[in-house]
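Every protein chain of the complex appears in place save one, which is left out.
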Amino acid sequence: MAELTLVEAVRAALGRALEEDPKVILFGEDVGIDGGVFRATDGLVQRYGFDRVRDTPLSEALIAGMAVGAAAHGMRPVAEVQFMGFIYPAIDQLVNHASRLRTRTRGRLTCPMVLRAPYGGGIHAPEHHSESTESMLAHIPGLRVVVPSSPARAYGLLLAAIRDPDPVVFLEPKRIYRALREDVNDDGTALPLDQAFLLREGSDVTLVTWGAMVVETLEAASALAGRGIQAEVIDLATLKPLDTATILASVAKTGRCVIVHEAAMTAGLGAEVAAQIAERGLTSLLAPVRRVAGYDTVMPLPRLEGRYMPGAGRIVLAVEDAMAFA
Amino acid sequence: MRKHMASFEIDCTAYLNADGAPLGDLPDFAGDTETVVALYRAMVRTRAFDTKAIALQRTGRLGTYASCLGQEAIGVGAASAMEPGDVLLPSFREHAAQLRRGVTPVESLLYWGGDERGSDFAGPRNDFPVCIPVASQFPHAAGVALAMSLNREKAVAVAIGGDGSTSKGEFYEALNLVGLWTLPAVFVINNNQWAISVRRREQSAAKTLAQKAIAAGMPGEQADGNDVIAVRDAVSRALARAREGAGGTLIECLSYRLGDHTTADDARRYREDEEVKAHWKEEPIARLRAWLVAEHGWSKTDEESLLRGAADEMDAAAEAYLATEPEQAASMFDHLYETLPGDLTTQRAEVSDG
Partner (left out) sequence: MTTFALPDLGEGLTEAEIVAWHVSPGDHVIADQPLVSIETDKAVVEVPSPWSGTVEKTYGGPGDVLKIGAALAEIGTGGAEDKGAIVGEVAEPDREITAGPADAVERTPSRGAGVSAAPAVRQLARRLGVDLSAVTGTGPGGAILSADVEAAGEGEALRGVRRAMAKAMTASGAAVVPATLTDRVDISGWGKDADPTLRLIRAICRASAAEPSLNARFDGTRRTVRERVDLSVAVDTPDGLFAPVLKSVDTLSPGGLAARLEALKVAARDRSLTPADLSGGTITLSNFGILGGEYAVLVVTPPQVAILGAGRIHDAVLAVGGVPAVRRILPLSLTFDHRAVTGGEAARFMAAVCSDLEAPE
């Protein structure tokens, strides 16, 4: 067991996948000798060679499209798009091909690819490097969207994604790439996809979140505990398909729900969670379902970034509103 | 029977060798001391800005910044050839071109320091801001050129991208259209040999990047990107072509990225110092200086005063930038739409400082 950061856990999972399955190949911009711009693939080309860890030219549409082709023809490609902000040229390949290859060939051809991308804000980066548009991808039938929130979950979920027979977009919250450190057992054990993780038990309110916001949400839960409010914290992990059973069971117990995401409010994934609760859990509710989310503006440049990102304070306020709804 | 259908030739323009000695006859403008000194001054000013920006970043007062060290001749040469009515569409590394076009150092520092007001240029009002998603400026350039031609402006859209940008679909698509519709656009490629850690020969198997224009039915040529006279000459000819309605040109300027990809990159991870050292011998500022000294009476007093002037200007710009307070948080909403719609006014109120 070693103490790993989230990005190190990603690297460990990639190494394990390359080790155990010769069909696994990695490619993307600067993933080879440079080891990836966040060092997620550091050292891998040296261990596994240039055939299996490849630098591509600067072409996201190509990277995604090549992954589709290789996956359909027996490989297990793990492609990287350097930042979610540059994933948009690849969306054509994801939506028009990766997500539907299996169904349109009635299972004859399948697409066991993983597309990894660092995502999310909070690192004082230049424009376009702080995107959280995961709900665009979660909208697509046939795509899986997975977001880890801790080193151990990054390791287990990435392995699961690579072994999964269908396409997965694996979004890595770069703000916490190195901020968290925990013991990760590099033994090849995967964690389940399509299942949310219960991080904290509580009876007064359900907090649903994912990615880097798990940190702020757990902070808020601690603060609330100090005020006698016990929050239950759920990390969705797989955004699509949603583990609604876990969400609904929790809301049935607490009667209150606050969804936290840094992505912009409107049509963010919180809206889907809220709709599920309204449809299937209405009679448990003691208060309206709330979303604490980014504003519906373009992510501002670093000088105003801090005013945009939801923090523990906003989460606590939303919970207190729910508790006071009477 | 096989009939030969097409060939192509790619020429490369160069006027001064690495030591600043002329390779042959020079273009007319190179005989005018004032013009040449202006080119030199612009390059020195760019380097002073670049140095200052890096210093600010290293002391935590600027965000991640992409240095243009060694590539000053490309932006200065291209921008010097442009008219005020032309439009520049830069990548994220073309500070030389932006500064020469009238973007102020303070504006540029504000942008890299994370303040959107940095892209609200007081000077070149129609120029595009920095473009980060690689190659996405090329389709923009095609659109600007289309508008220019429809409006019968005698203007040209000039987009600058790196060698990596020529691998993107948008580059090819834009090139294709400019060729097809004979649009007044000039695409300048700053081939500094590196796309982060991927070197030029790993970016494309094409012998030259200029020849990608041939596939689009457009002229393509190279220029020595470290020779500001060559760059200015090549771009001038291309602009003249475009202005008279003859369409676009792709100009690949050959240079070398002497600095790191950005202040967050350490290029020693993927290239040797020895390789970089060799390329310092070709750098554009020393080269032009040598010729200025030899042919235009450039004195050490001139040099000292220019360097001091540039340093002073950038010191003042840094001070002004650091003294600029961030905008109010509500400004996130103020330019989202012409009129902010209903629900968003509630969000704006929530975030307002008062």
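Chains here go by letter, A and B, matching the order in which they are written, and residues are numbered from 1 within each.
Just so we're on the same page, a residue touches a chain if its C-beta (ideal position, glycine included) is under 8 Å from a C-beta of that chain, and two chains touch if they have at least 3 such contacts.
Since the structure is predicted, the reported quantities are computational estimates derived from the model, not experimental observations.
> Which of these, B:A14, B:M43, B:L69 or B:A234, touches the one chain of the complex that we don't see?
Answering carefully, the residue with contact to the hidden chain is B:L69.
> Of A:L285, A:M299 or A:I315, which residue touches the hidden chain?
In the complete complex, the chain left out is touched by residue A:L285.
> Quick one: which of B:E9, B:D273, B:E325 or B:E338 touches the chain that's been left out?
The missing chain is touched by B:D273.
> So one chain is hidden, and I want to know which residue out of B:T263, B:S331 or B:Q347 touches that hidden chain in the complete assembly.
From the options B:T263, B:S331 or B:Q347, the contact with the absent chain belongs to B:T263.
> Just the residue numbers, please: which parts of chain B touch the chain that's not shown?
Residues of chain B in contact with the hidden chain: 47, 51-52, 54-55, 58-59, 63-64, 69, 196, 258-269, 273, 276-277, 280, 285-286, 293, 300, 303-304, 306-308, 311.
> Spell out, residue by residue, where the missing chain touches chain A.
These residues of chain A touch the chain that is not shown: 5, 7, 30, 37-39, 82, 123-126, 129, 149-150, 152-153, 174-184, 197-201, 203, 214-215, 218, 233, 235, 249, 252-253, 255, 282-288, 326.
In this text, only the chains that are shown with their structure count from here on.
> For chain A, which residues are in contact with chain B within the complex?
It is residues 29-30, 32-35, 37, 55, 57-62, 85-86, 88-89, 124-129, 265, 295-298, 300-305, 307-308 of chain A that touch chain B.
> Can you list the residues on chain B that touch chain A in the complex?
For chain B paired with chain A, touching residues are 63-64, 92, 111-116, 130, 132-135, 164-165, 167-170, 195-198, 202-204, 265, 269-270, 326-327, 329, 331-333, 336, 343-344, 347, 351.
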